[in-house]
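Before I ask anything, here is the structure I am working with.
A single protein chain has been omitted from the complex, and every remaining protein chain is retained in its original position.
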Amino acid sequence: MNRRDFLKAAAGGAAVACSGGAQARDNLEPAPEAVGMLFDSTLCVGCKACVSMCKEVNGMPPTLIEGKEAWDWATDLSPQTLNVIKLYKDGEGNVKDQVKDGFAFEKRSCMHCVDPGCVSVCPVTALRRHPVTGIVTFHVDACIGCRTCTTGCPYNVPHFDYDDPFGQIYKCEMCNQEGVSRIDNGQITGCAEACPTGATLFGSRVALLEEAKRRMALKPGDTYNYPMGDVRKPGSYHEKATPVYEKHIWGEKEAGGTNVMHISAVPFDKLGMPPLPERSYASISEGVQHTLYSFMALPAVALIGLSYVVRKNLDASEGETDVSDDEGKEEEKS
Amino acid sequence: MSGPDFSYLEKRLGVSRRTFLKFCTGVAATMGLPTSAAYAMAEAVATKRKKPVVIWLHGQECTGPSESLLRSEHPTLDRLILEMISLEYHQTLDAGAGHDVEHHKDVMIEQNKGEYLLVVEGSVPVAQDGIFCKIGNKTMLEHTTAAAEHAAAIIAFGSCASWGGVQSAAPNPTQAVGAQAVLPGKTVVNIPGCPPNPYNFLATVMHFLTFGSLPALDTQNRPKFAYGRLIHENCERRPHFDAGRFAETFGDEGHRLGWCLYKLGCKGPETYANCPAVEFNDIGGGTWPIGVGHPCFGCVEQGVGFTKPLFSLAEVKTHTPPNAFPTIDQREESPTATAATAGVIGAAVGAAVGATAMAARKVHENDNASGSNQ
Partner (left out) sequence: MSHYQPVERKVVTVPFMVLGLIAMVGLYFLVQRFILGMGPVTNLNGGYAWGIWVVYDIVVGTALACGGYALAITVYVLNKGKYHPLIRAAVTASLLGYALGGVGAFIDMGRWFQFYNILLPWNMNFNSVMLEVGLCVMTYILVLFIEFMPTVFERFGMKDWAQRLNKVLFLFIALGILLPTMHQSSLGSMLIAMGYKVHPLWQSLHLQPLLALLTALTMGFAIVIFEASFSTVGFGRNSETKLLSGLGKGIIGLVSAYLIFRFGEILLRGKFGLIFAGDLGSLMFIIETAMFIFPLAVLLSPKMREDGRMLLYAGVSLLFAGALYRFNAYLITMDPGPGYSYFPSFPELMVTVGLVAIEIMAYLVIVKKFPVLPKHAHA
């Protein structure tokens, strides 16, 4: 094999690698009975009942300031906080749901992606998408702690507990992890149950999407009866004038969609949502990976070819001893 | 400082100097004024011999504000107020009745033009020229306009007088409105509440008497000292709200434990009043609606009290304290470079570059040497 052939082969390999189209998969579809939540930022009053309930249900300690237990001081998702309410504030920040000089609340928790990046990148399947409910679950027994899930999550949700020498990943599992199993027992998530205004609404992804679209279609100012708790069988309603919604349901399409969807009166980039295309990064990554490593065919062919070439060249150099010989055998002398 | 002559006051009111100063200090504190202001008030009350004339009108109402004021404090308070000011006209308190008192009112207004204080209690119906409320064959509308004409200051006491109160709730057949609505161009100090807190009224009057001016007012002409902050901001149950602990129904565990009443329809988060700070009836111990377990219904707030359903959720008007929420870009930790770390990196890169430069020089020398060898 001369250099030309090698370069040709390399270029061929590169072409396969670049095309990506042949083996690329589309975004995953939502799980058949996907459950999720709808967070309506305009309904959120910032009471943090969901944060409190989440800690109670998941048995997590409050985040302390300077070690003093006066208040749960969670500022962001962390190994002790699977759900947190954050504040968008501009200027004076005294008008709710207003971009300029206003403020708005935003819930941060696992979005339970339809095509989860964390599941796609985890080398040891410690993160799995439940085949029926679509809940993204974590399995500590498999985890090696490489934190690729954190890098592969568009929302930076999985958090590793660095302060524990035997730490693990923490993320919201929709209150359905072993020992809690609220969904399996017919209950709803803690945060949706605690929410006093229905800002966090539990339900099937389909029903929630319908509800979100219904709200989008409302005329601002009209009163609407906002369901609270479970969208399928609301415990009560919250009557309120419709705000001026952004016509954008976060999670309907972003990176393949999410089971936890957000709607708001403030653009989502202000609320810290990432710039995501509709195509999931997981699908692109897997497409490239499966193009190159489908049944290990390409590597196997390459190995056979390389073995042949190497052996031929070794023989030609009469290599009797080790990886030997500096007697150049061809072309220009040294 | 010799101070005012309290002996006259002690005789007139039958209170000790000490009790009187205590009262004035309390009033000053209600407004957030320093002790020196309390002393000024005491001086104003004790020395001013010419008592200001007060005309007190009643429109559509239940006399709640007067009741509240009357039984507000220690037994000496009402006496103090009645002695301190010259209450020339008050339909429920006047001993006389009929044309006599009406005539007296007119005379007093005439004699004290520009000096008397007008207090309005109750709403003013304006439908059909105000025929729904008549006193002495004159409508409330006429009474109010006439009395306001030459008043030094006008105080609307109670929600009815401030913005219409319960009468103004839909469908409002009498078209009841507050005093301000029928007195365009006049400054009406609104002290809403159902009933209003007597101290807010007393403090305003004291301020007027002492300083000759009205206290700072908000956009709805309510004294800022009393209506500047949300009930939600000073509520003793606020920590439960922030921690997400709510009473779900009356009498449940959360309710009994004193948790937040927001889910029961408490309007504290959209009602501006100092109820949690001043409370009612001077018996302490959290004696005010939320303190005793009933959700605030927003009596002082136009568009809330008598308007919003009792058990509907309130709009939360504020997010204070402002540092209780992490902002969108706030993270658990955000490490930055330190001198040590930057130094190590600089040293590592510097070592690589330096070694390369040195090696390069030697390679060059070597090359030259071997070149000359050949």
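A few notes on this one:
Order of writing sets the chain letters: A and B. Residues in each chain are counted from 1.
The rule we apply is simple: a residue touches a chain if its C-beta (ideal position, glycine included) is under 8 Å from a C-beta of that chain, and two chains touch if they have at least 3 such contacts.
Being a predicted model, the structure only gives us computed values, none of them experimental.
Taking the full assembly into account, the omitted chain touches A, B.
Among A:G36, A:G102, A:G134 or A:P154, only A:P154 touches the chain that is left out of the view.
The chain not displayed touches chain A at residues 1-3, 6-7, 14, 17-20, 76-78, 117, 119-126, 141-148, 150-152, 154, 156, 159-169, 255, 272, 274-276, 281-282, 284-286, 288-290, 292-293, 299, 302-303, 306-307, 309-311, 313-314, 316-317, 319-334.
Where chain B meets the chain that is not shown, the touching residues are 327-338, 340-341, 344-345, 348, 352-353, 355-356, 358-364, 366-367, 370.
Note that only the chains that are shown with their structure count from here on.
Against chain A, in their complex, chain B makes its touches with residues 241-246, 260, 262-263, 269, 309, 312-313, 315-319, 322, 325-332. Interface of chain A with chain B (complex): residues 45-53, 63, 71-72, 74-76, 78, 84-89, 93-94, 96, 103, 105-106, 194, 196-197, 238-240, 270-272.
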